[in-house]
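Only one protein chain is missing from this complex, and each of the others stays in its spot.
For clarity, chains are labelled A and B in written order, and residue numbers in each chain start from 1.
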Amino acid sequence: MSAVTSILTPIRLDYTYTAGRATQRFLLGMAEGRILGQRCPQCTKVYVPPRGACPQCGVPTTDEVEVSGKGTVTTFCIVRIPSDVLSVPPPFTCAHVLLDGADLPFFALIQECEFDAVRMGMRVEAVWAPPAELAPTFESIRYFRPLDEPDAAYETYKEHL
Amino acid sequence: MAERCAVIGVGQTKHDVKRTDVSLPGLLREAVDRAFADAGVGWRDIDAVVIGKAPDMFEGTMMPELYLADALGAAGKPMLRVHTAGSVGGSTAIVAAQLVHAGIHERVLTVAYEKQSEGNAMWALTVRIPFQQAIVAGAGGYFAPLIRAYMRRSGAPEDTGIRVALKDRQNAAKNPYSHLVFPDVSYEMIAGSPMLWDPIRYMETCPSSDGACAMVLASEAAAKRARQAPAWVHGTAMRSEPTMFAGRDQVNPRAGRDCAAELYRKAGITDPRRDLDCAEIYVPFSWFEPMWMENLGFAPEGEGWKMTQEGATALDGDMPINPSGGVLSSNPIGASGMIRFAEAALQVRGLAGEHQVPGAERALGHAYGGGSQFFAMWIVGRARP
Partner (left out) sequence: MARREVAIVGFAQSASVRRETALNEVEMLMPILGEAKAQAGLRGPEIGFTVSGSCDYLAGQPFAFVSALDAVGAWPPIAESHVEMDGAWALYEAWVKLQTGEADSALVYAFGKSSMGDLPEVLTLQLDPYTAAPLWPDAIALAALQARAYLEKTGRSERDLAAVAVRSRRAAAANPKAQVRTTADVETLLATPYLASPLRAHDCPPISDGCAALVLACGEAVRRSAMPPVWIRGIDHRIEAHALGVRDLAASPSTRLAGEKAGATPGGVDLAELHAPFTHQELILRDALGLGADVDVNPSGGALAANPMMVAGLIRIGEAAARLAAGAGRRALAHATSGPCLQQNLVCVLERD
């Protein structure tokens, strides 16, 4: 008799997630083609996307601010293996983008340039889905693309590395 | 003054990509039986069990300590389950040590494990929450930009990561429990391995392993009756900071620096590079060695890479880092931190075998987790503190 060495037991569980008030505001902004953040009343830093709290001060962030779709690549990585969640074929480049007016980099896909042309300090802008396809999801921003602007100086973003 | 605490038994499994020869309880028992044999104790000697692992979703069992209570002889005893992300193996050992420090128990069994082959860890890490931003490609995609930021800040030579990987992989060949061993590993082999998340190459990353680690921690009175020389706990520390906030330094996080400072104060360390004989550090991607050298105060900021490049971190260097081969060679996630702590104990007990650092008196065990935000560390020594 042969030994049983493994059994397959599929597990399926369905969950209903709660975005929370702050994220909901952000997502509704996405559906309008706007990027909404929140400012901490204590340290005045602007969080995008907002989570309803300043993690550093532990207080609610209530003051809503709209930030620009333009920003600076602070750092990046070139992904050379297929992604489970993005339909882009490798290699592609993901970057931390510090949006103008925000104090926290935003994780983003960079397109419309060679994957190895991305560099620290590069100026980029959000490319939105067509108006008819805007929805309350992160995917309303399809990706970021290079701006025809000079690179930002290292000193302007080194505090965000 | 808290009670003294000593490590009197250490055990770990052979780590491998799939341990299909053992069940979950079987895997844990392999480590526990070895720790008991080392300590010369049995089940009836154990007062309490403290268990740790990374997310339950890796194996698909919720709060698995409930099920594992039987295999760990915990019935009728106190049992605690710790989960602090990647640092969990270290923080589990610290929670266990505190039960002894507080004078509550004489002997505590602590065990940590991961059996990633029983579930789908990559899936568990990238569960798609509808309104959250997706992490593009697991941990590598998360940490690669931080490594690039370190390279820019420090001006480190681009092959620093290759040299770390070469050293760790050579050390791993001296460790019978290693998961990954490349007998003919060379600089060229690592340099030529594929880029996964540029700047991280395939051979500069950690594997996913099945494995477990166990330790028996004891009070001073119980340590006197142990079978072999103990490793004394000279200090423990834990620190956490939020995942992200404006201006957060993720390359050299303050939580790590503060954690090390508290640890050194407790253990009476004034110059870690001089006062410590070796360290087992949580390095899941090669570049984290130089980054943590700075964070831990072994090197000034921006100069951690010099220790790697000069060979200081090699087994025969002045500050051997990861003599066991480290996380790059064996990575049962929940256990990886505890293996660091346990390997540090083996070093000061003189029981590390082929990867023994000659005459090691004091050693550091280090673990971190989350987005470089949770830290757990201890210092163990041959001498009673």
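Just so it is clear, a residue touches a chain if its C-beta (ideal position, glycine included) is under 8 Å from a C-beta of that chain, and two chains touch if they have at least 3 such contacts.
These numbers come from a predicted model, not from an experiment.
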Missing chain touches which shown chains?
A, B
Please identify which residue in B:103, B:176 or B:268 touches the non-displayed chain.
B:103
Cross-chain touch to the chain not pictured, restricted to B:22, B:57 or B:195, is B:57
Of the residues B:84, B:209, B:336 or B:356, I need the one that contacts the missing chain.
B:84
In subunit B, positions touching the absent partner:
1-3, 23-24, 54-70, 74-85, 91, 95, 98-99, 101-104, 118, 124-125, 127, 129, 237-243, 245, 253-255, 258-259, 370, 373-374
Chain not shown, touching residues in subunit A
7, 9, 11, 13-23, 51-60
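Note that only the chains that are shown with their structure count from here on.
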Any idea which subunit B residues touch subunit A in the complex?
20-21, 60, 122-123, 126, 128-137, 140-141, 144-146, 148-149, 152-153, 194-200, 242-247, 249-251
Quick check: in the complex, which residue numbers of subunit A touch subunit B?
5-6, 9, 11, 17, 19, 23, 27, 43, 45-47, 49, 54-56, 74-81, 83-86, 91, 94-96, 103-104, 107, 109, 120, 136-138, 154, 158-161
